[in-house]
Structure formats: C-alpha cells, structure tokens
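In what follows, a single structure is set out as structure tokens and then discussed.
Complex shown without one protein chain; remaining protein chains in place.
A, B and C are the chain letters, set down in written order, and residue numbers restart from 1 in every chain.
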Amino acid sequence: MNDFSELRKEVSSWINANWDPSLDLITWRKKLADSGWGAPDWPKEDFGMGLSPEESSIIEEEFSKKGVIGAAQSGVRLLAAVTILEHGTREQKDRYLKPILTGEENWCQLFSEPGSGSDLAGATTRADLIGDEWIINGQKVWNTSAHHADFGLLVARTNWDVPKHEGISYFIIDMRQKEVEVRQLRQMNGHASFNEVFFTDARVSRENILGTEGRGWQVAMTTLAYERRSFDRARRVSSDMAGDASIYREYEMELEKANEPYKWYPQRAGRGDLVLETAIETGAIENAAIRQEIARFHVLNESAKWTAARAKAAQKAGQPQGPEGSLGKLAASRVAQSAARVHTSIMGNGALLTGEGSLKDGILAEVLVSTPAISIAGGTDEIQKNIIAERVLGLPKEPRFDSGPFRDVQKNADKSST
Amino acid sequence: MNDFSELRKEVSSWINANWDPSLDLITWRKKLADSGWGAPDWPKEDFGMGLSPEESSIIEEEFSKKGVIGAAQSGVRLLAAVTILEHGTREQKDRYLKPILTGEENWCQLFSEPGSGSDLAGATTRADLIGDEWIINGQKVWNTSAHHADFGLLVARTNWDVPKHEGISYFIIDMRQKEVEVRQLRQMNGHASFNEVFFTDARVSRENILGTEGRGWQVAMTTLAYERRSFDRARRVSSDMAGDASIYREYEMELEKANEPYKWYPQRAGRGDLVLETAIETGAIENAAIRQEIARFHVLNESAKWTAARAKAAQKAGQPQGPEGSLGKLAASRVAQSAARVHTSIMGNGALLTGEGSLKDGILAEVLVSTPAISIAGGTDEIQKNIIAERVLGLPKEPRFDSGPFRDVQKNADKSST
Amino acid sequence: MEYLFTKEQTQFRESLQNFFRKHSPTSEVRRLMETQLGFDREVWKNACGSLGLSGIAIPEEYGGSGFGPVELSIVCEEMGRSLYCSPFLGSVICAGSAINLSSANKETKEQYLSRIASGEIIAALAVTENKPMWGDENFVTAATPIDKNTFQLTGEKNFVISANAADVILVITNLEERATLFAVERDAEGLDISDLSVMDPTRKMSACSFDKTLAKCVGSIDLETLCSHVLIYLSNEMIGGAQQLLDSAIDYTKLRFQFGRSIASFQAIKHRLAELLLELELAKSACYQAAQALSDNEKIKERSSLAKSAANEAFLKAGLECIQLHGGIGFTWENDTHLWFKRAKSSEVLLGNSAINYERLLLAIPTVDSVLRRAS
Partner (left out) sequence: MEYLFTKEQTQFRESLQNFFRKHSPTSEVRRLMETQLGFDREVWKNACGSLGLSGIAIPEEYGGSGFGPVELSIVCEEMGRSLYCSPFLGSVICAGSAINLSSANKETKEQYLSRIASGEIIAALAVTENKPMWGDENFVTAATPIDKNTFQLTGEKNFVISANAADVILVITNLEERATLFAVERDAEGLDISDLSVMDPTRKMSACSFDKTLAKCVGSIDLETLCSHVLIYLSNEMIGGAQQLLDSAIDYTKLRFQFGRSIASFQAIKHRLAELLLELELAKSACYQAAQALSDNEKIKERSSLAKSAANEAFLKAGLECIQLHGGIGFTWENDTHLWFKRAKSSEVLLGNSAINYERLLLAIPTVDSVLRRAS
C-alpha cells in the first residue's frame, strides 16, 4: 500500500513556499491554477497535474490540514469544467477553465424545462443556426445559480426531425446578454432557490457549441454522471479553516452565496434528528400513541441510515455504483414524509404556527412545508421506482411512445405549466 | 302508486289451491314451473308469466310469507337460464329451462382459465368443429359447482385468426362425459371451494352452441351482467321458512350444498364485527396502542358501510349502477386487510393458533388466512383501480397489446400456472 | 338527507359554488391572505345578506334561516373547496354554536345570535389554552365574580380564530367546576389580542390575554357537545378542500405530456388517483354521516371524531399527492396547491390530529368506556 508520503511531502513544501493569506482570493487562485495544484486530477496541459483521484484527495487533505484555500468549487462550475475538459475544443478550454478555478466566472446549468422535468431529452427550447450564430428561444427552469451566472450550460433542440435524443445540441451561453431573462421562482416554503430562464432570440456564437451538432445528449451525459458522483462533495465544502485574513472572509462569502439556495435542504429531509428531542421537550413522549409513531419513524430512519451505509460500503469495496442509489433516494423520501408526520403529532397546536417564534425557531414549521419537495427534486419517486424495477429487479420496460421524429411526439399543449 | 293488491290476491289464491308440503321437492316444482308462478318474470311461453321484475318480487314476497318453496335458485342455474332465454334456440329452451327451475339439473360456469384470470377474453380453451361435433380441449378454473354440475356454460375459442373478442363461442357442455375431468382445488385456508376442469377431446353436439359461432363474447356479457346484478340475491336465499315436512329438509340440503363453497366468505371479509368484542374479551382494549389500531379500523369500516349505503341509495334513486361498484369492492378489500391486521394485534399470541380450539372457535384464525383472497376474487384490486381511473375519473386507457389476431398475441409460455 | 342529498340541497350547493367561484377565486384568496384582516368586508356582508350564510344554522327564532346541520355542512364543504376567506368558522360555527348550545335564556341568545346572523357583529370563541382538544383542557383562566352576571377574567387563550376581526370574544373557562361561556366586548379593558403568525394564512388566529377583564356570563355549556359540533363542520370544510385538490391533480395530469404520452395514462398515476378518490369518498361518507348524526342528535361524539380523523387523512393525502403529481411546479408559490396544502396541515391539528380523535371516538362507545373505567 502506498501511503503517499512522497506526495504529501511535495505538496507540503509547495504550500510552505507559496501560500500567502495576505493575498486577495483571486490573486491566490490564479497562482494556484497556474501551478497545477488547484486541480491536480486535471490534465497537465489544462491547469492540472494528471494525477489520480486518490492522489488528488491526498492533496486536498493537505490543503485542508494547513488551512489553505483551494480552487473554487461552488455551484455547478465543476460540472462545466469536466464537460469542457471532455468535450471542449482547445480554444474553449483556454477560454473557460482558468476563471472556473479562480472563481472569477460563475456558471449555471440549463437543462430542465417546464415541459420536461423527468424527461430531459424532451427539451423544446430551440436553437436555430442563422449565419454564424445560434439563435435561442425557449424556457428553462430549476437551476439554482442563473441569477449570478456568467455562463450557462445549455441543452437545446437543433433538429426536430429525428428521434428526441438525436436532435439535441449542447451550448455555452453568455448569460449577461439582455435576451436572457432570469426570474427567481419562489417555493411554497417561502424560499426562492430556483430560477426560470427565458430566452428570446438569445445568441450563442457558432464556436460555443460543445461537442458537435446533434450530439448534445452524449455531452449532457458527462455532466449528469459527474453531478451524480459529486453531489455530496459539492455541498460538503465548508469553512472549517481558521484564519482572520480577509481572504478567508472572501472565501466564506463565496460559500455563503453558493449555499444560499440549499439552506432549507435539511428541513426538506425532515429533520429526523429533532424528533426525539422535541418529543421530550414538549412532553409528547408521555403519550403512548405518539410513542408508537416516534418508534415507527425511528425504525425507518435507522434502517435508512444503515441501508445508505451498506450501499456506500459496497461502492467503496469496488462494487460499481448502480441504480441502488434510487433505493436510497426513495428511502430518503419516505423518511422525510414520515418525519413531517411525526413532527406534526408531536407539535400538536404548535403546528398551527410558523416563523421564528414557532417551535424550534421555526425549523419544524419549515419542515412541514418543505418535505413535499424531496420526492420530486432530482428525479421523482416514480422515476426512481421505474429505475429500481427495470434495472435492479430486471422487470420489462414500459412501451415507448416517443421514439419517432420528435416533431411527431405528443407534447404539452402549451408551455405554461400551471 | 300500485300496491299490487290484485296480484297479491291472485298469487295467494293460487297458493291456497296448489301448495302441498307433503309433495316431494321435484314434484312440487314441476307443478310450479308448469304454472308460471315459479318464474313470473320469464316469458309466458317459457314457464313464466311475462311480469315485470317489480311484480315478480311481490310474488316472491307472498311465497316467502306463506312459507312456500319457490323454484330452484341456487348455484349458477339462473345465469344459465337468463343466457338461454336471451340467446337460446326454441329447442334449447324446451330442453333446459324446466329442469333448471325444478332443481333436477345443476349448472356450472366455465369462463376463467389459469392463463386468463382478469382477461376473460384471452381464453385459450379451444373448440374445433369436427363433423357434427365441437371437440373441446383446454382447462378452466375458479368455478364453484362443476363437481356436481350436469351442464356447463363454456366459453371457448373457435377462431384464432381474429382479434380475441371475436374468436370466442359459447357452448352448453354435458359435464357427465368422461372426457371432462373435475378436480377440487384446495385453498390456503383449507377449504376447497373451487374446481379445475380439464377437457380432453370432450364433445359438444353442434346444436349446443349458444348464439352463433364467434359471437360468444356477447353471450358471455349477458351472463356476466346478470351475475353482477344478482350476486346479492343468490347468496341471500336462506331457509327462514318453518315447517317439518320432508320437502323442507330436501330444500335445506339443496341450499346447504349450494352454499358450501361460500361458508368462509364472512371470514374473507375480515369479520370486522368481532373486532371490538374480541378486544374487550381479551382485555386488549386496555392497551393504548391497540386502541389506536381499533379506532383506525372502525373509521374505515364505518366509512365503507356508509359509502356502500350511499351507492345503493343512488342506485335506488334511479341513478344507473356504474363503475362505482369498483369503489365498493376496493373499500371492502381495504376493510378486510385492515381487519386482519387489527385482529392480529388483539389476538397477540392467540394468532399462533388455528382450529376450533383457538380464539372465537377458530374464526379469527380463519380470517387471517382468508382475507388475502378478497383483493383477488371477482376482479383484482388492480383491475378495480383501472376501472375507477378510466371510467370514473376519465383518465386515458392503457395502450393495448392484444388487439391483433389472437394467434399473435403474447400468451403464457405454458398453461400450468405455478 | 338519508344517504343522498335532496334536489334542494344540490341546488343550494350549486348556488354556493357560483357565489364562491365569483367572489373567491384564488387571486382573491392570495390578496386577502396577505392582509391583516384576512377577508373582504364587502363580500362578507354580501354573503351574510344576499346569501344569508351567517344565519344559516341559527334558529329562525333568533333571526337565522334555521336550516339544519346538513345544509350548514354543505356551506362548509363549499367554503373549504374555494378556500373562501371569512370569519365563518370563527364567528358563525364556533361562536354561534357556543351561544346556541349554552344554557343562556332566549333573550340573551337572541341578543348575540341575531347580530351574528345578520353579520352585524363578528364573534370569536376562545377556548384553547394548551391542549389541542377542548375537552382535554384543565382551564386555568380565572373568572372572579363582580355581580350576578358580571365577572373579571384573568388568563390567556390561544389560537382564537378570527379574533382579529371580532366585536365580541366569547370565552370558555370553568366556573364552579363547570364549563361556562363568558362574553367580552372588544373594547374591554385588560383585553389584549395579538395576531399569530400562522401556517395557513387564509385563516387568521390570535392569542387573547385577559387581565381583570370585565365579562358577562352567558351560561354554562357542555364542552364535549360544542366540540363535536365544531369538529363536524370543520371536517366537512376539509373534505371540500380535499375534493379541490383531487380535481386539480386530475386536471393537471390529463393536460401534461411526458415521454410522448399523457402522464395520466401511466398506470402508477392512475392507480394512485383511484386510491385517492376512494380515500376521499370514504371520508365524505364519514363527514356526511356526521352531519346527519347532528341532525338526528345521535352518537355525535363518536361520529364527530370519526369524521375528523377521516377528513384529516384524506385532506393530507390529497395535498401530498396533488403536489407530487404536479411535480416541481406543485412546490412553487405561484401554483395554488400549497394554499390548500397549508390549510390541510393546519386543519389536521386543529381540534386534534387523528390519534387524539381515535381515542376520543372509542371512548364515545359505551362498552369501551365502561370497560376502561373499570380497568382504571
């Protein structure tokens, strides 16, 4: 077994020689990007060092140990980076990769549409090549960062006469043009985490297609595969590094901005951790009927945690991560709904209230109006069940009704979704 | 409003003149059949009097009041009768109707097959015309009276090259031939209410087709429509008439034989009536957790009763009986399953036992192993949900895969069903 | 109504639907829920006047139209369906029932009921201190006698519906160990009404505190019976909301296409809507049966809690399914589903969740009650 002591020594000496918390954030990161230590698993010619993921995580560890700020990771910038690394031209890599690492430019993902939530390949946003420009018209939704993005990863239809997966292309779009309108979308729990984006004759210059025309689905798969793998990681970034220098404040503001859309996610997951505590505080634990509900929830919650741990262990042991993730997602959905129900019972009249003054500083009230989202976001429970049935249990697929030319596939009558 | 006093007088005087409890059952019923009073809603030329259903029920009332035994009703004989009345030839009516009324000949229904439970029109029992005889090969299942039937109402496929509903014919088959083998089918609750029937080159003479070749589905619809309407009635027949004469004993034996397959049906429905009683007797009612379960069941049970009453009232008020029956069936299924669960909680260790010595003379143990049948028999819960979704809520139908020639429709690989 | 609504009742329902469709579209609900008052005084006057809603269940002798509980339940159901914002539940159902069921003499009843019926005044009923179910409270609010009919109240009441708009607050607390109804005028000294930040903004609630506040004694009252009355009307309101959610889910799934087919053609969705319909029809039966029980004055304690628990489950399920079947859009503020969902969550706990009502309904069955008394 390699304990990577050589590598640790190397990174350590580089840090000692270069890390300077008195620099401003961008200046530091430019240095980092140029050195290759900011993205060591990227190719050498693209701001990386061509190292393995395992080696990369050793380097990350060393940075973290020493309280050194790494390359920017927040938002969907890394999705943009891997996609450009795999499908981009030399020019695209040169133009976009460095500002991704430095945090100078922000990105958003423009995949979902009001008319195609679960059915990504059913996108109807259109891109028409006129002269040297692609002209974009349509609407995207459910992205978390369009309102402060410089560039967007856009999936749009360029050919309506072929089956749906074959008529899609993938673009890098400049979000700062006035033909792109971003509106924040408020949720029923009062937060506004997502945006709608409207394109009215928006422009993408010809060289900003990623991959080739009509092969956008394959490019999107790269983005999605990485999204699935890195979901945990992207959220996990937090400032556990100490330090008074202004670079740390810059860094924290960056994180805060990136995490803003997700601040209600713990409530979406049901806050099962508060069940027993609240039951004891309110005295609800003394009620035998409520105890039954609490115990039932506890069984589900513990079982779900262990199921997740089993899946993770299997993955670590080299068994490939497959559709078992769908089981975890379905379990999380059950846990959240069950938590909301048991919280309600424990809260009693308290569930009539909302806001800061209500139980647990309003957190529980927020749970009640947030948990419905968990069985929808990131693929509905229904989609997860299809995946489990077909890919885990090997049951036959549903017959398809959308395999012909996309022009002939039945679609929503109008695009407004209410 | 007609109070039918004339009719009452007339039936009364006929009874006074003719009813003679010292006759044996068959002799009495022959007289009854010849008089027309045994089936007053049948046509005059077919042992009836051409009266309306309402008038008919007045006559039945009078018979019942005076303790007079009416025409035979048990089993599926009346299904046979209505089907023959509507689709039969003169010769068929003359041959079969009278012994139906007298009880001399018994009938069974041969529709369901192991390979087509919910999908009746998917029957694969075949009938091939060879000379002047139809030769029958195949297997039927789920009938309750084949083991003492003289004749069967048989649905079989006569044409494999047309869509499934168009290739079926309807036959009257002699069950006493050795080419027909009847085997009783034991259920998981120990009762044996149903039969499997095997046909190996069994014969039906050419004149015993009902309706015309290839129109058997329409004939079967007559049988099924009457089955749905008369289900309650057929079960309701009971001997509330007093009397010592041997004709009553003959009558009771007839009923007992006919009701034998259904004696566990109350258990199948969950015996919700015993929930509270058992909980009080066992002391389980003192347990707060069990009380929650009992109350939850009670809410369901009462709501289901009232829902059934509402549907019945709507029907009485002239609103046509429609697919709402499916809601009732689905509710009954929930009630039974919920009853089994709450019984289990109340029984505690008692649920480990079975047989006469166990709780409530074994009735509760029988509930536990009988309720799973209710969501299957007479159309599964899944079929009911399809009906409700499509016919009550107006949701679109599933795409069909069996509309082409039946020969090409995908079927079970082999006909053995385990 | 013996299992079926009469033709007159059905026509009455349709006239209500027309009124609410016109006066309470969701745009109006959204406007009003953001206001402090929470309803439109003009529309409320109109509802009291031309439609006579506020007097519908008040006996004719007190100026009401004296319809029965079945008609009043129809009103509640249609209000629940349209989410009509008004003081109906607080003033007419809660306060009106309290006055009517109290031991007050005819004159006193008339004094309040006729003005509630005409819409001249809005009343609110203050019962809850801590417990969800009124019958479970050990009231600590103190009533100190001043003269024969006048008392000083000191204490706090919570979750008082429509107190923000009330001209008179009716307060229930114990007097000589008997639940007793007192009337406090809005301008009485020592009365403080503070609006609560509620989950369901279409139904305003306040906390009321009394500090030696002068109150008139209206009479004693059977709290369980009052509780049963309110439970039954609330439950009927709830199934109206559930029906609206089911309708909305059906309409949406029929319109929406994914994977080249209407999502309403997916069997999983069809079956879930079928199950939701069943759940709703069962709950409707329970709620209609409870209204009939009120009419017959029979088993109302059992039936009221039965209705409430059935309505709880159906309404909540309808809310969750309606969001789920709408997908992401169903979770947005812009989509109307959450208005009913929040009503469902609030109504679920108002006067006790299902568990509390399960226990209450079983104890209303004499055999159960007597066994448990013997056991304890």
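One rule holds in what follows: a residue touches a chain if its C-beta (ideal position, glycine included) is under 8 Å from a C-beta of that chain, and two chains touch if they have at least 3 such contacts.
These numbers were taken from a predicted model, which means no experiment stands behind them.
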Q) Out of all the chains shown, which come into contact with the hidden one? A) A, B, C
Q. For the full complex, which residue in A:M221, A:M253 or A:I280 touches the chain that was left out?
A. A:I280
Q | Options A:S13, A:T200, A:S303 or A:Q410, residue touching the unrepresented chain | A | A:S303
Q: Would you indicate which residue among B:D46, B:E60, B:E324 or B:D381 is in contact with the undisplayed chain?
A: B:D381
Q | Selected residue (touches chain absent from view) among A:E196, A:E382 or A:D402 | A | A:E382
Q | Missing-partner contacts on chain B, residue numbers | A | 112, 114-119, 122, 141-142, 185-188, 190, 287, 289-290, 293, 337, 344-345, 347-349, 351-355, 357-358, 365, 368-369, 372-373, 375-377, 380-382, 385, 398, 400-402, 409-413, 417-418
Q) On chain A, what residues meet the omitted chain? A) 276, 280, 283, 285-286, 288, 291-292, 294-296, 298-300, 302-304, 306-307, 309-310, 312-314, 317, 327, 330-331, 334, 382, 384-386, 388-390, 392-399
Q) When the complex is taken as a whole, what residues of chain C touch the one chain not shown? A) 266-268, 270-271
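Methods note: only the chains that are shown with their structure count from here on.
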(Q) Measuring between Cα centroids, which chain is at the maximum distance from chain A? (A) B
Q. What chain lies closest to the overall centre, CA atoms only?
A. C
Q.
Counting only Cα atoms for the centres, state how far chain B is from chain C in Å.
A. 46
Q) Going by the touch rule set out above, which residues of chain A reach two or more other chains? A) 289, 401
Q: Could you tell me which residues belong to chain C and also touch two or more other chains?
A: 261-262, 269, 355, 358-359
